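To start, the structure under review is shown below, and the notes come after it.
Just one protein chain is left out here, and the rest sit where they should.
A and B label the chains in the order they appear, each numbered from 1.
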Amino acid sequence: MTAAVEVLDATPAKAIEGRSPFVLAIRRLRRDKVAMISLGVILLIVLMAIFAPVFASVTGHPPNEQFRDIGLTPDGLPRGPNGTFWLGTDDLGRDILVRIAYGARVSLLVGVIATAITVAIGVVLGLAAGFLGGIVDTVLARLIDVVLSVPFLLVAIALVSVTGPSLTVTVMVIGFFSWASVARIVRGQVLSLREREFVEAARSLGAGDTRIMFVDVLPNVLAPVIVYTTLLIPVVIVTQATLSFLGLGLPPPTADWGGMISSSQNYYTTSWWFILFPGIALLITTLAFNLFGDGVRDAFDPRADRLR
Amino acid sequence: MAVFLLRRLGHGILVLWLITLAVFGLFFVAPSNVAQTLAGRQATPETIALIKHRLGLDLPIWKQYLHFVENAVQGNLGYDYYHQVAVTTIIGQALPVTVSLALGASVLWLLLGVFNGVISAVHPRSLADRGLTLFALFFYSFPSFLLGLLLLYFLYFRLTLAGYTWFPAGGYSPFSQGPVTWLQHMVLPWLALALLLAATYTRLTRGSMLDVLGEDYIRTARSKGIRERRVIVRHGLRSALTPVVTQFGIDLGQLVGGVVVTETVFSLPGLGKTAVTAINQQDLPVIIGIVLFASAAVVVANILVDVVYAVLDPRVRLH
Partner (left out) sequence: MTETLLKVQDLRKEFPTQHKEVLRAVDGVSLEVRRGETLGLVGETGCGKSTLARCMAHLYDVTSGSVWFNGTDLTRLSRREMRPLRREVQMIFQDPYGSLNPRRRVGSIIGDPFAIHGISSGQQRKRKVQELMELVGLNPEHYNRFPAEFSGGQRQRIGVARALALRPKLVICDEPVSALDVSIQAQIINLLADLQQEFDLTYVFISHDLSVVRHVSDRIAVMYLGKIVEVSPTEELFEQTRHPYTRALLSALPVSDPDTADSRERIILMGDIPSATNPPSGCRFHTRCPKARTECTVTEPPLEPVAAEHPEHETACLFPLRLGEDLSTAVPDLRAS
């Protein structure tokens, strides 16, 4: 539109810039109110994670310090929200607000890193399987079947119990078991893409397999990958929290949301804040990511256009 | 069809075999101090060696593996380290619990998901559609343990405090000891699971229903003057349900090994909880047995889904 007008005006002030499908999708996304609000929430959580030390210094409560005197009732129970501890304390007299802020770091870090690893492995193997075909495809397709058939949570728990819990193990376990669904999606797309004439055109120009895979095919599978990635982040965050809940998250005293909820289990009859606030933090995070992911799906999936 | 079935079966067995290899490799290569735990803290090295020998842990790994496969083919998954109970017996005891959980929950989530999906698809972008989508997404975003704990808090703790002891805090009561108690124990876990999974089905039904309702034969049906409700249910829903059935089969298969958290939260002694206990005790035969059993459930479910698909759509068989 703007480009055409500029040509007619014969004032080539700005170079003519084509509108890529990606830019168009971003534009659609920016008009999606729910998605934008969710993105705002996500940014707030990111800020909270970055400035977690500020929470600690403002309240004067380091995340792992146990205030057994002022943070616990005489019976040794957690204290509810008050002027000193805005969101109350946990079973060891630690400040829940500060620990939630620090817990955000774990959730986001694992969410982003594990998702990135998962998507990277999945895309490369999916591309290879779909594009190269033959033996490579047969082997990878069976491998995908195997990984998808294994009861993920059980094996993850078993693995972590063998290796001992740590951030690295959590990230690796999640990455190892999640790449298969990405690879399956990418493979399916590539199988139809590689029959397209532009792949043949690239070959007739003398392009090698690697170049065709990454320069010609990859940009065409990016849309579903982007959609899947945004929807994978909340799943990964929940998985990390679940592992923590089962006692296989990060070694104590590191604050993370799943672990906080887990230790609140025995206190929910007396200290509602102990489970409520970490629970809300976790729920708001996953909900924001899911709503945002939903918007991304609508923006990137051309089929959504039909409904408007 | 026979060829197709055989090929799928072959793939399934291959996948299962690869899983035994992977699982065996992972767990047996890892250092284990089971013998030490069993023998007690003051045990002499001789006792530990004896225990290791009795459990077959002194053999080279490949021999242990051969042993395992040989027995597994005959339907024997070994014995647990602590009480020498057959792993198959342990699975047999835990399975009814998991099946009760999975089946009841699946009925709930199917009803919920399909109903909401149809409403959404019939009035796309309406208030009802947006509301239901948000509802589904809200529960979908819940970590299952959090949803379980919340249900416990409100429907057990709060309700009991108010004088209504409708639901227990957890545990399992077999169907044979009275259907009502069984139901009381199962309702909360069912809800926890169903609310979570319904979202997928709402979206799936909505999507495929929208596709189907855009087809020419729906317009034809409408133009023939068939009542709208009949058009939607008889002509639309029937063909829109194919992807839902597929997803359902896959999900059911995965539930066998995938309800770890729900079973833990509600103290249900199903496969998941049994496995977690075994993991904590490093009871390898039980872990491997349950992992293998759960994988087999997924594989079988996938084959069944493929077969149903092939029956419905003969083109599939060619590939």
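The working rule: contacts are C-beta pairs under 8 Å (C-beta built on N, C-alpha and C of every residue); 3 or more make two chains touch, one makes a residue touch a chain.
Small disclaimer: the values here were computed from a predicted structure and weren't measured.
Engineer: Using the whole complex, pick out the displayed chains that touch the missing one.
Structural biologist: Looking at the complete complex, the unshown chain comes into contact with A.
Engineer: Can you say which of A:Leu77, A:Ala141, A:Ala202 or A:Ile280 touches the chain missing from this structure?
Structural biologist: A:Ala202
Engineer: With the full complex in mind, choose from A:Thr84, A:Thr163, A:Asn220 or A:Gln265 the residue touching the hidden chain.
Structural biologist: Residue touching the absent chain, from the options given: A:Asn220.
Engineer: For a quick check of understanding: of A:Ser20, A:Thr138 or A:Asn266, which residue touches the chain that isn't displayed?
Structural biologist: Reading the full complex, the residue touching the unseen chain is A:Ser20.
Engineer: Considering the entire assembly, which residues of subunit A contact the chain that has been omitted?
Structural biologist: Interface residues of subunit A facing the absent chain: 3, 7, 12, 15-21, 196-198, 200-208, 211, 215-216, 219-220, 222.
Everything that follows uses one rule, which is that only the chains that are shown with their structure count from here on.
Engineer: Rounded to a whole Å, what is the gap between the Cα centroids of subunit A and subunit B?
Structural biologist: 24
Engineer: Can you list the residues on subunit A that touch subunit B in the complex?
Structural biologist: 142, 145-146, 148-155, 157-159, 161-163, 234, 238, 241-242, 245-246, 258, 261-262, 265, 268-269, 272, 275, 279, 282-283, 286-287, 289-291, 294, 306-307
Engineer: Flag every residue of subunit B that touches subunit A in the complex, lowest number first.
Structural biologist: 11, 14-16, 18-19, 22-23, 26-27, 30, 124-125, 133, 137-138, 140-146, 149-150, 152-153, 157, 210, 214, 254, 256-258, 260-261, 264, 272, 275-276, 279-280, 282, 287, 290-291, 294-295, 298-299, 302
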